[in-house]
Each structure stands twice: as C-alpha cells, then as structure tokens.
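Below you'll find the structure, written out as structure tokens, and then a few comments.
Note that one protein chain is taken out, while the other chains of the complex remain in position.
Letters are used for the chains, namely A, B and C, taken in the order the chains are written, and counting of residues starts over at 1 for each.
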Amino acid sequence: MPVFLLTNDDGYFSEGIKALREELKKLGRVITIAPDRNLSGVGHSLTFTAPLRMRRVDDDFWTVIGGTPADCIHLGYYVLLDGKAPDLVCSGINEGPNLGEDITYSGTVSGAMEGRILGIPSVAFSVFGENPDFKEVARVCLDVVKMVLEKGMPEDTYLNVNVPALPRDEIRGFMITRQGRRAYVEKVLKLSDPARKPLYWITAEKFGWSLEEGTDYWAVYHGYVSITPLQLDLTNYRALEILKKTWQA
Amino acid sequence: MPVFLLTNDDGYFSEGIKALREELKKLGRVITIAPDRNLSGVGHSLTFTAPLRMRRVDDDFWTVIGGTPADCIHLGYYVLLDGKAPDLVCSGINEGPNLGEDITYSGTVSGAMEGRILGIPSVAFSVFGENPDFKEVARVCLDVVKMVLEKGMPEDTYLNVNVPALPRDEIRGFMITRQGRRAYVEKVLKLSDPARKPLYWITAEKFGWSLEEGTDYWAVYHGYVSITPLQLDLTNYRALEILKKTWQA
Amino acid sequence: MPVFLLTNDDGYFSEGIKALREELKKLGRVITIAPDRNLSGVGHSLTFTAPLRMRRVDDDFWTVIGGTPADCIHLGYYVLLDGKAPDLVCSGINEGPNLGEDITYSGTVSGAMEGRILGIPSVAFSVFGENPDFKEVARVCLDVVKMVLEKGMPEDTYLNVNVPALPRDEIRGFMITRQGRRAYVEKVLKLSDPARKPLYWITAEKFGWSLEEGTDYWAVYHGYVSITPLQLDLTNYRALEILKKTWQA
Partner (left out) sequence: MPVFLLTNDDGYFSEGIKALREELKKLGRVITIAPDRNLSGVGHSLTFTAPLRMRRVDDDFWTVIGGTPADCIHLGYYVLLDGKAPDLVCSGINEGPNLGEDITYSGTVSGAMEGRILGIPSVAFSVFGENPDFKEVARVCLDVVKMVLEKGMPEDTYLNVNVPALPRDEIRGFMITRQGRRAYVEKVLKLSDPARKPLYWITAEKFGWSLEEGTDYWAVYHGYVSITPLQLDLTNYRALEILKKTWQA
C-alpha cells in the first residue's frame, strides 16, 4: 500500500487539500502536513533560521505553525515518517492555476520541488477556472497519481499538474506540456492608509498567458489536464554556450 | 550614465549591499531598495495579498517594510523609477554562496529572477568563503557588471555570480558554469523549548557540493568567479519527451 | 436571548474556546471570532497599520488572519454585529492561568479589556492547573456568565476569571479577589542555533505567585474560582499625591 506525503500552500484547512486527502486515502496511507495559514506567493521558502512547531489536527494530519510548504515536506519526511521516503509527495490542490513563469512564485509547486530535492517522486496540483468542485477535481488528480504509480517518471523530474475546473467527463484527456509564458502586465497600485500615508499593492492588469500550442496554458484552455515535467537545474545551457564564446574569448 | 536597481535578501543594513552600492556609484546612478530585515531562505516570494510600505533611508536608498527581494524590485521599477527600466538589476552581495539546487531557496537569486521576469538584464551576487572583505568582493562584482554592460547577455537569461572570498589579485579569473549539485544531507534537529514542548530545526549535516568540473562549485572551489546563466523556463525537456512516449502511448 | 461575542488568544481551533462556545450557546447566540494562530503573550495589541482579512469557519464562527484578540473584538463588534453591542464579551478559556502582573502580557485579558474600552461588559476566562477538562471548566465559566447577566457589574470594570482545573463539585465557590504578585524570577537562556550563532530565549525559573490572602492566586490555589475586577485606568493615585508633593514643591 503506497504512502503519500501531502502538503499545500493555502493552509491545512483549505478545501483543496481536504478533497485530495480523501481521494488519496482510497489508494494508501496519507500523511498530511500543511501550513497553518495561507501562504500563496511564498515561493520556495525554507525556514532554517528558527525552530518550528507542529500541531496535530487529526490522525496523520498535522500543521506546522508559521511553516512553509517546503518546511512541511521536511518535517513530514524527517519527523513524521522518520526519514523513510514516502512513495509520492503531493502538493495541492491549489485554488487557482500555476502556469508559465508564475510557478516560480508558487508555494504549491515549491512543495513538489522540495520532494524532488529530497529524492522523492513529486507532483503539484492546481485547478484552472472559477468555482471549482474540488471533489471532482480531486478525482482527476487521483487519475494522475495512478499513472505516476503505474508508469513512473524520470528520476530528475517532478510534475506540475493543472486541472481544468470541469466535470470529469468533460475533460478532454491529459497532455504533456512545456511551461508557457505569461502575457499580462503587472502593476503597482498606489493607495493611502487611513492616516494618508502611502501604500503600494503589487497586482496585475488582468491575468493571462500566451496561447502557444504545447504549453501548460494551451492545454487547460482547451480542456486538457496539463502535466508539465519540471527540473531543479535552472541553467540556461544555450546562454551558457553563447557566453562561453562571447565573454571568455 | 547607466541606472542600476539594487536589492538583496540580507536586509538594507547589510555590509554586502552597502559595499556593492558604493562600487556601482562609480559607474552610474544606483537606486537601492531592500528588505527591512534578513530574509535568507525566502525564495521567490511576492507579496500580493497585502499592501506594502516603503521607508526612505537616504538619497536613492529605500527599504520595504516586511518586503521580499521580489517586492523590492517591483516597487523600485514601478514606483521609484516610475516604470522606466533600469539598465541592470543587481541583487546582493549575499553573505554566503548560492550554489547548486540551493539557489531555488535563495532570496538573492530571486531578486535577479524578478528583474528578468520584468524584462531587465539581472545579476545576483554572492560570496563564497569565510570572513569576506566586502569592499574587495564588491570590486570583483563591478568587473562583472562592466562585462555585462559591454558584452551584453542573451535576452532570456539572468546571471548567478559567486565570488570567492579572496583578495582580488588572487582570483584566477571568470568561469561560465552550470548549476552544480549539493552533496550534503539535510536533517531535522529535535529540540525542546523551555516548557519541554517539541521544536524542530531544519539544518544540514555539513554543507558541500559535488566537485564536478564545469559547475558553479568547482569554479569557486578553485578560486574562479563562477558565472551561471539561468533561465525562467523550468521545463525538463528530456523528461517531456520520455513522458510523451510512455504516458501518452 | 443574550448575544455573546467570544474570542481568545490561543487560536480559533483551541479546545478552550470550543468548550466555552458550546456552553454559551445554551444561553443565547454566540458570535465567535478568534485569531487564526496562537498569540499567547501578545498583550493588548491592535492592528491599525495594515488591513485585516476574515475567514468564515462555520455559522457565527470566524477567524481573523494574523489578527489579535483586540482586533477580533473590533471586527466582531463593528463588522459581524454591525455596531450593535453584544450583551457580553467573553475571552477564553485560556489554557493556563492569568494571575498577578502576568495579566499585562495576556492576550486573553486583552480581549476583555477591548470589550470594556468599547463599552461592553466583558469577562476573561483562564484555567489554573494541569490537564484541564475544558468541558467541566466551561460549565463553571457559564455559572459566572449567569451571575454577570443576573447581578450585573459596575460600568467601569471588566472581570478576570481564573478557574481551578477541578471537577465542578470539588470547586469551593467564587471569590472576589485583587490582582496578586508573581514570585518567580525570569531569566534569559543563552542558546546556539545550528550554525552556532547566539540565540536568547526569555523564560522563567519556575512559575509561582505570592500566596497572599485575598489575591487571585490565593483563591485558585485553595480551590476557589477567582474573580478579579479590573480597570482601564492605570494611574497610581498614591504615587500621584507623593509626586505632587515632592516634585512640584
């Protein structure tokens, strides 16, 4: 029976993690450990400058006080599982998609990245679309989990999965995709606090991504589940060759 | 005269950012905007769920209350520079190296990543070795900045620079490198607070990286300045091809 | 049917607030609004430098993200109750006592203090003793609530109630008390983090209070429920007279 280590970045109380937890339980043991608050936008943060506390929520269900998704994977693996690797790390289901460059800010993706750093097959799950039915989405996630368990994945990769918020029978299938590019402009709103001192709020004009075929966005836009294999190596090898020629000559 | 936008993740008061600021001023105008506290390990976090405040420290020198390096780049670009792109985003000088997979947690690298996302050439600077002389290190960083300004770099890349903590004339030169791999094992210390409740501290056995030729660690270990071109695209293209064959068949 | 506004400082998920909520429901409508994390030791903090978010937990049950007990009372009164005063503000049940000068650090007492500032009769509840049965303690608290509703209290006071962790039939009755004095010495532990940098932990040698008759500690130590009426006026009138003579002469 497989063992799953489950986290998210929306907080342990979120609908998405609860729905995924229930589905995963159909397949095996699920150790859930998630932040005690919403950490959207927190990226791949790890708390190594202060000690952490855990609080038990329920059987095999814990929350880390002030912890990040990466912290949760660490404590789940080294403390709750006592260093015994789970079969799969799952992160999510995030409310809202993780597409294009935005995944660099994503706590959800960061949970799966941490699993990969620790040498464990890992998948991040997010939902694309308004008012998702998380139970329905979780069933689709379980289909992906089954594929990972049956067919495996290369050792140096982890997966970023985005599921359209559609009834399961309206989803057109899975698509292996590459990371897309966002096509929106960020901006900073200038506001005033009640004492008329300036405040700045980072936001976006309107979210959107380039509709290029083969990308994560293209897939979910057309009703497919997008599965993007990611890597820990951020090296730009093409630029590396160019710089070697132009800088070191 | 070039305009620089400078941030870091150690806080606006750190020696590293002050030394780099002084050096950059020799070349152009330097807008410094940095977090008001040490944010090491914060990764690529962006604050979009709350408004931010800035506090003026000095001429062209600001701090963002509770802000991350990515927040600082945003406010620097959209507010201080009013949306006019600087010639270069610099992040650092970080106290301690940013090598191998550890860069995924790095606030310093995240500052440069944010510059790249906003379409600006960007460089992250870190120092490798004990008790660095930041003035000396900053002079080496300036040499890199000059190369970037003179020779340029490909549009889809940003640079992760690690400088050995050596006198400038003992440095053996620059080396264009790829991201290495860490060779240390993390662990979680189990402690007790004064009330005997359990605490967990994420740490490492002993830091270290694989000494493979061509990597960032190999370069600094041998006394070279390591310059690693990075990219925003995290897609694992090799795994993508494999998954297309094995999963979609 | 009376309306209660209930908060605490241990977090909305704590056993103490849940037990008190269930008991209060027997008497009237209970609006519960509490911090989303444990804020012990936070004192009388009010968040006026940033906006706050609420999250609905259940019917008439809310949590304030990053909010303090005083924030909760504000949002409960002005937002949930739309400015209509509840009949009683309750804060607690705190896990651990609030006795002597320690109440100046108490988030639990601060919740009741805020109710008093807003002009509402208010009571803080804490439990003295190990391994309390919160259901049992909550029943004793309800007895106090009934006395407040029936007999009233002076307009310029709010109550600090400490309940011994005893079966209800072993409690010797109620005692109106004055604030005692602590008889323990604080200290600061000097520790090292895993990188051998110094850390300081504020703690106490051993908790304890002066066993003077008529004090809060004397009451709970002897098995009574301690009820201490408190005031918002911190003026030391005796010292005021002395200073008028010695300083202004």
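Everything that follows uses one rule, which is that a contact is a pair of C-beta atoms (placed from the backbone, for glycine too) under 8 Å apart; a residue touches a chain by one contact, two chains touch by 3 or more.
If you're wondering where the values come from, they're calculated on a predicted model, not measured in any experiment.
**Student:** Can you list the shown chains that the absent chain is in touch with?
**Tutor:** A, B, C
**Student:** Which listed residue (C:V3, C:V42, C:A85 or C:A183) would be found touching the missing chain in the intact complex?
**Tutor:** The one listed residue touching the chain not shown is C:V42.
**Student:** Which residue numbers on chain A touch the omitted chain?
**Tutor:** 50-51, 189, 193-195, 201, 203
**Student:** Could I get the residues of chain C that touch the absent chain, sorted low to high?
**Tutor:** 38, 40-54, 70-71, 74-75, 78-79, 101, 103-105, 110, 113, 117-118, 147, 151-154, 156-157, 174, 176-179, 186-191, 193, 197-203, 227-240, 242-244, 246-248
**Student:** For chain B, enumerate the residues touching the unshown chain of the complex.
**Tutor:** 36-38, 48-49, 65-66, 193-194
Here is the rule we go by: only the chains that are shown with their structure count from here on.
**Student:** Classify the chain contact graph as line, ring, star, complete or other.
**Tutor:** Shape = complete; every chain linked to every other.
**Student:** Which residues belonging to chain C are in contact with no fewer than two other chains?
**Tutor:** 193-194, in rising order.
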